[in-house]
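The other protein chains are all here in position, but one chain of the complex has been omitted.
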Amino acid sequence: MTTLVGPSEDDPAQSLIDSGFALEIADAGLLHVPLTLADLAHVLDLSGHGVIPGDAAARLLRLLLEVHDLPAERFPYDSHVGDPYNCRERYFIERIGDDAGWLHAGRPRREAARVALRLLLRDQLVELIDAAATFADQVARVAGDHVETYMSDQTYLQQAQPSTFGHYLVSFAYTGLRDVERLFSCLDWVNQSPGGAGCVNGSRLITDRRTVADLLGFDDVIENTRDAMWQVDGLIDLLATVASLVSQESKLAEDLEIWDSREFGYVDLAGPYTRASVLMPQKRNPYSLAIVRGAGGVLIGRLAGFLAVIKTPSARSDNLIYAQGEVPRAVDLALRVTRLMGEVVATLRVDAGRMLEELERGFSQATDLAEFIMLECGLNYRTAYLLVGRTVRTASQRGLCGVDITGAMVDAAAEQLLGHGLGLAGRDLSEALDPRAIVRTRIAAGGAAPELTRQMSVSCRSQAASSQRRIEARAHAFRGAELKLLRLAKESAGE
Amino acid sequence: MTTLVGPSEDDPAQSLIDSGFALEIADAGLLHVPLTLADLAHVLDLSGHGVIPGDAAARLLRLLLEVHDLPAERFPYDSHVGDPYNCRERYFIERIGDDAGWLHAGRPRREAARVALRLLLRDQLVELIDAAATFADQVARVAGDHVETYMSDQTYLQQAQPSTFGHYLVSFAYTGLRDVERLFSCLDWVNQSPGGAGCVNGSRLITDRRTVADLLGFDDVIENTRDAMWQVDGLIDLLATVASLVSQESKLAEDLEIWDSREFGYVDLAGPYTRASVLMPQKRNPYSLAIVRGAGGVLIGRLAGFLAVIKTPSARSDNLIYAQGEVPRAVDLALRVTRLMGEVVATLRVDAGRMLEELERGFSQATDLAEFIMLECGLNYRTAYLLVGRTVRTASQRGLCGVDITGAMVDAAAEQLLGHGLGLAGRDLSEALDPRAIVRTRIAAGGAAPELTRQMSVSCRSQAASSQRRIEARAHAFRGAELKLLRLAKESAGE
Amino acid sequence: MTTLVGPSEDDPAQSLIDSGFALEIADAGLLHVPLTLADLAHVLDLSGHGVIPGDAAARLLRLLLEVHDLPAERFPYDSHVGDPYNCRERYFIERIGDDAGWLHAGRPRREAARVALRLLLRDQLVELIDAAATFADQVARVAGDHVETYMSDQTYLQQAQPSTFGHYLVSFAYTGLRDVERLFSCLDWVNQSPGGAGCVNGSRLITDRRTVADLLGFDDVIENTRDAMWQVDGLIDLLATVASLVSQESKLAEDLEIWDSREFGYVDLAGPYTRASVLMPQKRNPYSLAIVRGAGGVLIGRLAGFLAVIKTPSARSDNLIYAQGEVPRAVDLALRVTRLMGEVVATLRVDAGRMLEELERGFSQATDLAEFIMLECGLNYRTAYLLVGRTVRTASQRGLCGVDITGAMVDAAAEQLLGHGLGLAGRDLSEALDPRAIVRTRIAAGGAAPELTRQMSVSCRSQAASSQRRIEARAHAFRGAELKLLRLAKESAGE
Partner (left out) sequence: MTTLVGPSEDDPAQSLIDSGFALEIADAGLLHVPLTLADLAHVLDLSGHGVIPGDAAARLLRLLLEVHDLPAERFPYDSHVGDPYNCRERYFIERIGDDAGWLHAGRPRREAARVALRLLLRDQLVELIDAAATFADQVARVAGDHVETYMSDQTYLQQAQPSTFGHYLVSFAYTGLRDVERLFSCLDWVNQSPGGAGCVNGSRLITDRRTVADLLGFDDVIENTRDAMWQVDGLIDLLATVASLVSQESKLAEDLEIWDSREFGYVDLAGPYTRASVLMPQKRNPYSLAIVRGAGGVLIGRLAGFLAVIKTPSARSDNLIYAQGEVPRAVDLALRVTRLMGEVVATLRVDAGRMLEELERGFSQATDLAEFIMLECGLNYRTAYLLVGRTVRTASQRGLCGVDITGAMVDAAAEQLLGHGLGLAGRDLSEALDPRAIVRTRIAAGGAAPELTRQMSVSCRSQAASSQRRIEARAHAFRGAELKLLRLAKESAGE
């Protein structure tokens, strides 16, 4: 039996149309414009080097410019013809005959798709970085409004120490801004040109890979051509960053869902972010929070799935075929929920009174009381801790709150535990017991003292604004390159 | 600040429309008919108990029957209105005014969605079980054709022992059939009625939950109503089974991709399952195999993602909102690639000559030779193994193959290793060295002897046929229930 | 260049010792006894068929029996020697010289490992099934104590409808019991014998694969020998079931964590399940719940990771090498947290008064009020819903609770919305407004009415007890087979 060589002359099987081709055609809309831009640059490059005869090039460019303006839904993408590239090839031949055949010189379908995916992701990253920076800004702004909104910080959802809603909230700006920086790194990876890689080893027709890179506004050329065709590390990085970003939004959403309960009553979502029940007339569901949290879960799967997809030998087409839909859709989901979550925070109703009420009902000042005793009475911390532990247990059993504790009560505990009092009866413990006073002692870097939180809010907003300016400058350059490409194409097309 | 109660009077935010509602609307087409069936059964149940006045019920039923016949793409699903259920509510009110308001008695949106998802999955499972059984049958059939197509079995892609392509291939029928059984278990879980659960604790309006279950052809009622609303364990099971099924198809695809290489040359895919390169005229790419393998990766992510989505407190809406799209789409992907992979196998060109050639060039008979020596010469296996190891190393260095080994060569090795020969010079080793003879010794249960492989092929095909009959019977019952429901609705609607 | 044939004569590289061998040696303790049992059965089988000379077999058996009694930590497993099987081989040779060489006849290392893994998982499943059934029983028992502990069921953590803690809790028994059934299916898969598969195609030395299966207490022989060596579908199923089981425990843990907050105050964990802070004297952290939830996350990764590991061509050793550690450790983690979570529930302090307090402060009776109006006044549900929505909003703004609503208030809302009252002023609405009365109306199957919840508790406990009896019977049979094997080995060893 001889190994078969060359394209099959059979039509594709219906089961293949329903699986592979349908799958790829489902992504055609995403790649329609980027593929056209890639084609334009390729034709300009080849015709600039005299590979394509001038009039054929002009006809091709005119056709491509027309396709550029055609909405994807009106282009005849059809899984019975094959994948999007096949559909384009077929359409180009129908329109201009043999001249369409020049398009494929020196470039496989794969290279066109690699270029197009990067152009698409570049645009998506512009939007996502802007949205993530906006999220950080919104969070930091609201935090700045609540530097004196006192509440107990919680671990295990148990009251821990007195803090403020502002100090809580601003921490999300920091994580958001770190992910913004990671997204900028992703953009640096994305905006490299794989163009001119030929099949994988280069092409005799392409002598300078910078031409296509410049035409498309890429920062640079990916050096090794095999790497250029097959690298996926940046896509892993992008999906992981996107999962990281939304995982933090999900955490915030989970917190707010708990605090939005009647039992907590700390916050209320603004009406436009809630959904009514169709059955229960009293319900006002924080639907937005469920959407954000669910997206966090979905994105974990998209990352794991993509890593599983690329678990193959090297240079396998499935890696990128599946990436073309999976990655942009994941980024898009992250974009939508990031915008949503920023607005949820920006419009949140916060019940400072309710937060303070619970703070004052609890015992979150216990640590400070122990530290006070340690410092005042020269006890080691562990002993002071045991003393306060006993004091708060007793107070709690008597229905008292932390603010009700007196020096006499501590003395009584000391009698039991140490065999002698500490002379605290009658002492004013308010500095150690008043939650607000406690917060004001948190003045080392990044602590909860109002002035520090205010500074953190300002600093985060400033960093967010700077990120927004950076990404706008990048976006401007991308748009500029694109307009220039279209202009050059029009000139070469004789339009 | 007072906790807000009752539906918001604000319009939803654009960012919520773009995220939550758009996400749910994207699934509207999947749930359109099932939601209508659920509505029909609910109205029949309520009107049967006199909750809905007769003429209002008739109007509702007529409208629902009309919607049942309306393709989803022509129904005004629109994310600006809300999720699919909101769109339906709005449309029903537009069409029949206040009478539409009866539909929501005793049933939350969630319950309608739960019922609909199960009806959808039920239909999908019918198709998937049939496809998986067909895959097993195709694999077993082709295996039956190759019980004497000799090849070396491989581990680490190194030749291991003589076997046949049939024995190799039929093993995939066994795993396929086990997953078919698991899919039947999934179907048992799916085809339980969550209907009549009220919000979650039951409803005063529903007195017998069997009515809706019977109308919709469910096998039984899910007892605990909270469980009925929120259970996801069956969805995990379904996604895991689907991932398992395709993971095996992916393994087979990987094997075939390797064997389809020029260097192996064992198999060729039929033309309709390949794809041409647009650049390289000689290429004939086994595109189908890449599609199957990639789907395997994607499904791992869908499972992991769903498990992450449900990692929440209990009774959280995101669990099921996201399940509505994620689960059916995952099942659909599995269906498509299962059909594809079955056909790839059914149409595969197998080069028995090439397989035999490589088998005869190698040393896969070494184990049998060692066993022969052990049995003939009374040596323990470890010693015989070392002896043969030395023999084959020497033979290989001299450019010989396993079939070229002689008793004298073994004796020489024994001299070196044991200090004495074994008297094998001149002995006919063909029984131990001829790959075909070796295969014929594998006569214990499930071994590679041709007759046994033939029996396995027959047995698997018989089991596949039986599964196909079972699922067809289930499908018939489902269709019957549906037709009966529509008939009852028409009667009650006075049509 | 000639392809190298036969074992390398070089020592393994240090980097390989530190990776592959160290990894496998780390699992030696898990497989020590099961490997010995597998060896015993193999020797008995071979010697029964006269393959191993009688005295060599006796020496081997005596050695193996000795190893069986030796704790794994005292056996010289050492990564410098290789994997556990290599270490055993080396030790056996050291102890009894050439006679040890008979052990390897007709069976690759892989087969020994496959058999051992199943013996190990069989024992683990016995424990896990018992623990999961116990969990279901504990949950159902506590649910039975709280059929009249009224609380609001919650969706989105918003009060939904009146229910009971018992009805809430018993739902977890149902999911637990379904996973118990799945675990029984997993056990059926596990307890099949891969023995006698030779390398993969059978062995000329093994004529009846039932012998080993019977000696080891397996239910049956896995027919196709290649399938026997390489099947992983049951391991996927097992990991998925384990992830499913713990995901439900995680949900319960998340709920309890929220309810254990000071703000909710619904439950308190018993002391032995909490952990103190080292810094904060007032803390009493529900540490157990964090452990359970984290395990849920870890197990998602173990499942996804295993599916990624097996995403290879068929018959690849990494699949099972990694399974040997990953799968048993995952099952073990599930076992530990399942036992923990059952005890957490069994010892939970429930504050029925606090639950009732919040129930009465809210508006969870709104649905029932709307249904009451619908039934009494002949309004469609949607209209009644709007009416009640307005009524509760007004009541809430006036600081009232659901139980405070009067007919006059509904009439006022009707005036505004419909232009006329409904004549409800002065009507006794207590039947529709009293949460306890509402719960008593949930009398359709599986509803929250106390008597029904009590029945569900009894029914689940009965099913749990039945599962416990089934698994104890299985365990008894496994122990019986093992004892018989040891007895036969002793007899054959002449002890």
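Letters A, B and C mark the chains in the order given here, with residues in each chain numbered from 1 onward.
Quick note on the criterion: a contact is a pair of C-beta atoms (placed from the backbone, for glycine too) under 8 Å apart; a residue touches a chain by one contact, two chains touch by 3 or more.
All values reported here derive from a predicted model rather than from experimental measurement.
K.L.:
Can you work out which residue in A:Gly6, A:Gly353, A:Gly423 or A:Gly480 touches the chain that's missing from view?
P.N.:
Answering carefully, the residue with contact to the hidden chain is A:Gly6.
K.L.:
Per the definition of touch given earlier, which of B:Gln124, B:Gln192, B:Asn319 or B:Thr367 contacts the omitted chain?
P.N.:
Within the whole complex, the residue contacting the unshown chain is B:Thr367.
K.L.:
Which of A:Leu64, A:Ala112 or A:Ile222 touches the chain that is not shown?
P.N.:
A:Ile222
K.L.:
Of A:Arg114, A:Arg262, A:Lys311 or A:Arg461, which residue touches the hidden chain?
P.N.:
Of the listed residues, the one touching the omitted chain is A:Lys311.
K.L.:
From the list C:Gly29, C:Gly48, C:Gly294 or C:Gly421, which touches the chain that is not on show?
P.N.:
Only one of C:Gly29, C:Gly48, C:Gly294 or C:Gly421 touches the chain omitted from view, namely C:Gly294.
K.L.:
Tell me, which residues in chain C touch the chain that this view leaves out?
P.N.:
Counting only chain C, the missing chain is touched by 1, 3-13, 15-16, 18-20, 22-23, 82, 85-86, 89, 104, 106-109, 199, 254, 262, 265, 268, 270-285, 287-288, 290-312, 316-319, 321-322, 326, 336-337, 339-340, 343, 349, 351, 353-354.
K.L.:
If the missing chain were put back, which residues of chain B would it touch?
P.N.:
Touch with the absent chain occurs at residues 154-161, 257-258, 260-265, 276-287, 289-290, 304, 307-308, 311, 358, 361-364, 366-367, 369-370, 385-389, 391-392, 402.
Keep in mind that, in the parts below, only the chains that are shown with their structure count from here on.
K.L.:
Using just the Cα atoms, superpose chain A onto chain C and tell me the rotation angle to the nearest 5°.
P.N.:
180
K.L.:
Over half shared or under half: which fits the residue numbers at the contact of copies chain B and chain C, same or different?
P.N.:
Answer same: the two copies use largely identical residue numbers here.
K.L.:
Taking the mean of the CA coordinates per chain, how far is chain A from chain C in Å?
P.N.:
Chain A and chain C have C-alpha centres separated by 33 Å.
K.L.:
Using mean CA coordinates as chain centres, what's the gap between chain B and chain C in Å?
P.N.:
23
K.L.:
Would you give the residues of chain B that are in contact with at least 2 other chains, written as numbers and ranges?
P.N.:
Within chain B, residues 3-7, 89, 104, 106, 199, 254, 293, 296-297, 300-301, 303-304, 308, 310-312, 316-317 contact more than one other chain.
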